[in-house]
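Missing here: one protein chain of the complex. Every other protein chain is in place.
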Amino acid sequence: MIIPTATLLVSCPDRPGLVAKIANFIYANGGNIIHADQHTDLTTNLFLTRIEWQLEGFNLPREVISTAFAAIAKPIEAHWQLHFSDSTPRLAIWVTKQNHCLLDLLWRQKAGELPAQIPLIISNHPNLQHIAQQFNIDFHHLSITKENKFEQEARQLELLKEYKIDLVVLAKYMQILSEDFVVQFPNIINIHHSFLPAFAGANPYQRAYERGVKIIGATAHYVTKDLDEGPIIEQEVTHISHRDTVKDLIRKGKDLERLVLARAVRLHLQNRVLVYGNRTVVFS
Amino acid sequence: MIIPTATLLVSCPDRPGLVAKIANFIYANGGNIIHADQHTDLTTNLFLTRIEWQLEGFNLPREVISTAFAAIAKPIEAHWQLHFSDSTPRLAIWVTKQNHCLLDLLWRQKAGELPAQIPLIISNHPNLQHIAQQFNIDFHHLSITKENKFEQEARQLELLKEYKIDLVVLAKYMQILSEDFVVQFPNIINIHHSFLPAFAGANPYQRAYERGVKIIGATAHYVTKDLDEGPIIEQEVTHISHRDTVKDLIRKGKDLERLVLARAVRLHLQNRVLVYGNRTVVFS
Amino acid sequence: MIIPTATLLVSCPDRPGLVAKIANFIYANGGNIIHADQHTDLTTNLFLTRIEWQLEGFNLPREVISTAFAAIAKPIEAHWQLHFSDSTPRLAIWVTKQNHCLLDLLWRQKAGELPAQIPLIISNHPNLQHIAQQFNIDFHHLSITKENKFEQEARQLELLKEYKIDLVVLAKYMQILSEDFVVQFPNIINIHHSFLPAFAGANPYQRAYERGVKIIGATAHYVTKDLDEGPIIEQEVTHISHRDTVKDLIRKGKDLERLVLARAVRLHLQNRVLVYGNRTVVFS
Partner (left out) sequence: MIIPTATLLVSCPDRPGLVAKIANFIYANGGNIIHADQHTDLTTNLFLTRIEWQLEGFNLPREVISTAFAAIAKPIEAHWQLHFSDSTPRLAIWVTKQNHCLLDLLWRQKAGELPAQIPLIISNHPNLQHIAQQFNIDFHHLSITKENKFEQEARQLELLKEYKIDLVVLAKYMQILSEDFVVQFPNIINIHHSFLPAFAGANPYQRAYERGVKIIGATAHYVTKDLDEGPIIEQEVTHISHRDTVKDLIRKGKDLERLVLARAVRLHLQNRVLVYGNRTVVFS
């Protein structure tokens, strides 16, 4: 049997006693820490930590942990999140026509690798509807044009609300989200098919081929208003040679894309990623 | 200016409150933690931690930190080590005829990558004496035969004592140390030219070639009485193809060997490696 | 439009003039070579080559190419195979209960990455029958016991004949094939969940964990009568840390297994693999 845990992600200005203060809060209430990791960014004097403890034997009821910790967090000017391992986040996957990232995420969710529910798939094309049906997931086809983008984004936001979505995963969704959308729903992970910042923008494989690089890559990052500029969660690369055509790059890249995206989503779902500035700390 | 730090490496049976207990010890005495990492091995119920704090502003004089921490360590049945970042360990490098690992370690030490002094090189052959001279390091040639092994090991132990050596690095020392030697001087890192446990023992590149593997590797591990069976610190591999002859494997392997050995020695010198059973935790 | 090609895989004792002889055969008959690669194993004095040319404009009808080339092959004592790119090989995939390699191969076949038909899935358990149905592939459940192994293998051979199977892929088929079976049907690729020769045999992830390695891997190889000893086609590895439990190794290993198996099957289907002795040349 898996014992449920609570996880705190905390960032605040560095000062002596932070580790002790947070550990004491958990210990004083009878919690057993099973994972504690900490990082100090000396260039910004920022303290960042992830601390996870078993709820069994913890004296505070779940409902009051937040209030109790807020009393500690306030004087140290902390940003913090509290997560419980048994409250499963809800994912929406957005796609266009390519199925490899979608299928990979769905397979991993079924295999127990992704601690999440996936009640919603959104696409600007109808092509992948049969996959949604096969996995018994609601599929919404919202085609996007220059003219209707604004209203379609409104509809998308409604759907995210309706389905109580916690995280949007852009699994090869070949559309740019408006700044306004990202402000209203900031929890979005995207997969970009290059080792950013190389070949940001469109057609990275074609451009990689033309430049004659010997390595291609993929990047999973949080979406911000600046295209392809959000905080990077995970990257991976593979070697290529002169024998590889653009078509080969695309094929090899698919393996990178699904691997990198799945890793990033898993790390996020396990509350292992802390964003600060345009960077991430990944407590893996 | 680099502020000196103290580092505690602690392992003990897991129980609630360990993180708080150790963090409190440091905080109560005015220390600022700059690195804290922790691991719980649930299969053996063992708690392992590395905690590093700045000595500036720490209220306890260095001489009494050990005594003070012992009072905490005893009731929790902890094994522990205390290290100061400004007390530089002393290394002896042992070699036979190949120079690549030796030169690499010496270059890195000069470049500031290895926080250690290297006052002593021991070899069972005279071939690399000129390198010792060039780097102004004492070189002792102790040839080994079946007959003289016992007395030569006694002489080696004397030298380690005389030069106040903290760590022996076997940088392609092609001799097996006796069980007795290892018991008397247990701080030894070896580089093995295969991705152990594959091709343990002699001639790994020849055997890798004969088996037709597509990947070769190197392994840095602590030396124990069981040959090639000690706790692994670091491993790295590289792809090979049918075009690679045994000579090519040896050439490519040299790059792996020097990289892996240097990484392992650096991790050890930064007190990032904790051994338990036949395994290591590497707090990197 | 893709122009069909013919591919010759040839191995013979090395002597001057082999490249010229084979290239002339193709040129004299009007063929345009689009890929020619060659390897000489100097330890065994063996010449190995892969040569692929466009059939368009080639003067010899397909039916007579074999006869014509035999006249060249005989005096040079060559072993050789002739393949046409538009005659699609037929695969049987054998599984037990795990679905990741099976799904991956089926997805790649649908995506056009594997130039093969897959008319048959055989399993010693009924668990994955629904996947076969979903992909519209015949599924045969043949449970194996000590007592019935002999007759079930006879039945399996019948099925391979009936379905005109060219290649069997053991996609996590957790049974050992008898020597007799392998002699009668030698075209078998297996995926082993370790970087062979490390952890040959059962439970490699458990044993990798116990040994405390820092790297795990997977190996695709041809099956021979000696278990886990056949010629290696492809290997891949990934780094692990002390944080990874056996369950994590299994999860990470799945990604390696499906990647390595898919690469090996693709290389085989493109006629890029030549076996000699217990080794392979991979003309990639």
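Per-chain residue numbering starts at 1, and chain names A, B and C are given in the order in which the chains are listed.
Please note the rule applied: contacts are C-beta pairs under 8 Å (C-beta built on N, C-alpha and C of every residue); 3 or more make two chains touch, one makes a residue touch a chain.
Only a predicted model underlies this, so the values are computations on that prediction, with no experimental measurement involved.
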* To do: Quick one: say which of A:Ala92, A:Ile118 or A:Val213 touches the chain that got left out.
  => A:Val213
* For chain A, the residues touching the chain missing from this view -> 39, 41-43, 195-199, 211-215, 217, 231-237, 241-243, 245, 277-282
* **chain B residues touching the omitted chain (full complex)** => 100, 103, 107, 111, 113, 134, 243, 251, 254-255, 259, 284
* Asked: Tell me, which residues in chain C touch the chain that this view leaves out?
  -> 14-21, 23-24, 26-28, 30-38, 40, 42, 57
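Operating definition for what follows: only the chains that are shown with their structure count from here on.
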* To do: If we define chain centres by averaging CA atoms, which chain lands farthest from chain C? Would you check?
  => B
* Once you find the CA centre of chain B and the CA centre of chain C, what distance in Å lies between them? -> 42
* **Residues of chain C whose C-beta touches two or more other chains** => 243
